[in-house]
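Every protein chain except one is present and positioned as in the full complex.
Note that the chains are named A and B in the order they appear, and that numbering of residues resets to 1 at the start of each chain.
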Amino acid sequence: MRTFQMGKSNLQFSRLVYGVWRLADAEDTSIKHVREKIDLCLDQGITTFDHADIYGDYECEKLFGKALADDPSLRSQMQLISKCDIALMSDKFSDRRVKFYDTSAEYVRASVEQSLQNLSTDYLDLLLIHRPDPFMNAAETGAALDQLIDSGKVKAVGVSNFEVWDWRLLQANMRHPLVANQVEMSLLQRDAFTNGNLSAMQLDSLTPMAWSPLGGGALFGDTPETRRLAPIFERLAQEQGASVDHVALAWLLAHSANILPVVGTNNPSRIKSLSNILDIEIDRETWFELWTAAAGQEVA
Amino acid sequence: MRTFQMGKSNLQFSRLVYGVWRLADAEDTSIKHVREKIDLCLDQGITTFDHADIYGDYECEKLFGKALADDPSLRSQMQLISKCDIALMSDKFSDRRVKFYDTSAEYVRASVEQSLQNLSTDYLDLLLIHRPDPFMNAAETGAALDQLIDSGKVKAVGVSNFEVWDWRLLQANMRHPLVANQVEMSLLQRDAFTNGNLSAMQLDSLTPMAWSPLGGGALFGDTPETRRLAPIFERLAQEQGASVDHVALAWLLAHSANILPVVGTNNPSRIKSLSNILDIEIDRETWFELWTAAAGQEVA
Partner (left out) sequence: MRTFQMGKSNLQFSRLVYGVWRLADAEDTSIKHVREKIDLCLDQGITTFDHADIYGDYECEKLFGKALADDPSLRSQMQLISKCDIALMSDKFSDRRVKFYDTSAEYVRASVEQSLQNLSTDYLDLLLIHRPDPFMNAAETGAALDQLIDSGKVKAVGVSNFEVWDWRLLQANMRHPLVANQVEMSLLQRDAFTNGNLSAMQLDSLTPMAWSPLGGGALFGDTPETRRLAPIFERLAQEQGASVDHVALAWLLAHSANILPVVGTNNPSRIKSLSNILDIEIDRETWFELWTAAAGQEVA
């Protein structure tokens, strides 16, 4: 699988990223089954795994980490992303009074330490600030993130769900470059393509990552959007043998901004076929056919 | 007529620009009649003509070009703007499946070659990217535009309907400066004055051009806006002998940002009087009277 150099860093990530946010939802969460998913990814060259402290009510990192603890040789074959700053209401934090964001130096450092412990590793390849924090002290957060990179505990830092002024403020308070912004992008969520956000990411060398690249499953429902998209999906199925989910991911991959989709299926047979997506060709006109069908109106 | 130096270029454009987008709609599209309109403009110092590949279903450039072919001495007396990147659904491109944008190097170069051929000229004074393309490969498009300038086929490049992050991304991938942004601005479309777009254009030395400066003719209808504007128009008619359309254009000319209105009337008598607009004085308070009547509420 092709790899991609993240932002201004030396990190090489795989062109598709496997997202573990539903790992704890699987019926079987044994080490054996987690390892099976990891191997299915690695066998295809999908070497980058996207975590967050909070996924699975704070359980997903631990499930994944058990597989790494069981076979430490796995770590060098993969890149690990995790995130922090969302403080969830959870039985595990019974004294919390509200869901909030925390980008304080103390919290960020503690969150990274916990992620490292959960994942049985001594470094993250990429740490993302999960949500823009309206209470952020940029000087404090920026310094804490720089220190985490200097210490080797994280190789690089980025953001998620940020818009340009928020990341520029954080960047202005850091020595190391922010290298990524993970936002929602899909055929069903196209705002970043037109509101300046994707352009600003490219301008500032933040590699765009796409969460919910399948629209949270809505592409498989029966909606006005999916009914308009259906004939194009059918044509591409006939021409290239491409399934709906593969077309939707290839639509993101076709963009020159090197968008990295974060794919999170728990289904082993679907995982096994992910690398086929890279063979699908979405030319410019087809890209706009899909855009137009999703939007329900032609471009201006 | 006053002229204006476009952006950071050496181009001198006339203070009013004649837009040909309805040239093919005229009852008589003979060379003689096209030439008549050109002469009416040139006689008044309106030397800049605004085209696009697609105007008149790809016919307007050709109609205009016939007059240039008929009298090649005209070319040196005028400046020609054209645009590209909108791929229209059209009988002329019967294999198109959808309206789309195309900023690929190949398409942009071919579009310019076609415009040059249509217009019977060997250079455009200004080429505009017609619409922001959500699929744009900025490195590719920027390099293609630079090459077109280097080759002498276009003297300068700008954009149309762009917002700041999109033009900054394109500019970051070019050596030559973008010199203009043509957007909709009029008494009936005032967004650019308040949403930062006109400020950002001035900051980045993009000369603002205004399409539909008369609101697409809506200023002549009977609407709440026009009823509120009527008493002010009447006063200005009495004080300065100014017609509604001339006031609306003078309202744009009065702004210090040097907004160039693109005027597209097919009516010879209206064309003949266009230069009178430059004699109308719209002072600050009158400017806000018109703003307020159009908006239907006083400023905050």
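Methods note: contacts are C-beta pairs under 8 Å (C-beta built on N, C-alpha and C of every residue); 3 or more make two chains touch, one makes a residue touch a chain.
What you see is a predicted model; the values in this text were computed from it and never measured.
Q: Among the options A:S104, A:Q147, A:T194 or A:T265, which residue touches the chain absent from this view?
A: Among A:S104, A:Q147, A:T194 or A:T265, only A:S104 touches the chain that is not shown.
Q: For the chain left off this view, which of B:D28, B:D91, B:D222 or B:E298 is in contact with it?
A: The one listed residue touching the chain not shown is B:E298.
Q: Touching the missing chain, which residues of chain B?
A: Within chain B, the residues that touch the unshown chain are 164, 190, 193-194, 196-200, 202-203, 254-256, 284-285, 287-289, 291-292, 298-300.
Q: Extract the touching residues of chain A with respect to the undisplayed chain.
A: Touching the chain left out of view, chain A contributes residues 87, 89, 96-102, 104, 131-132, 134-140, 161, 163-166, 168-169, 172.
To be clear about the criterion, only the chains that are shown with their structure count from here on.
Q: How many degrees of rotation map chain A onto its copy chain B on CA atoms, rounded to the nearest 5?
A: Angle of rotation between the two copies: 120 degrees.
Q: For chain A and chain B, what's the span in angstrom between their mean Cα positions?
A: 42
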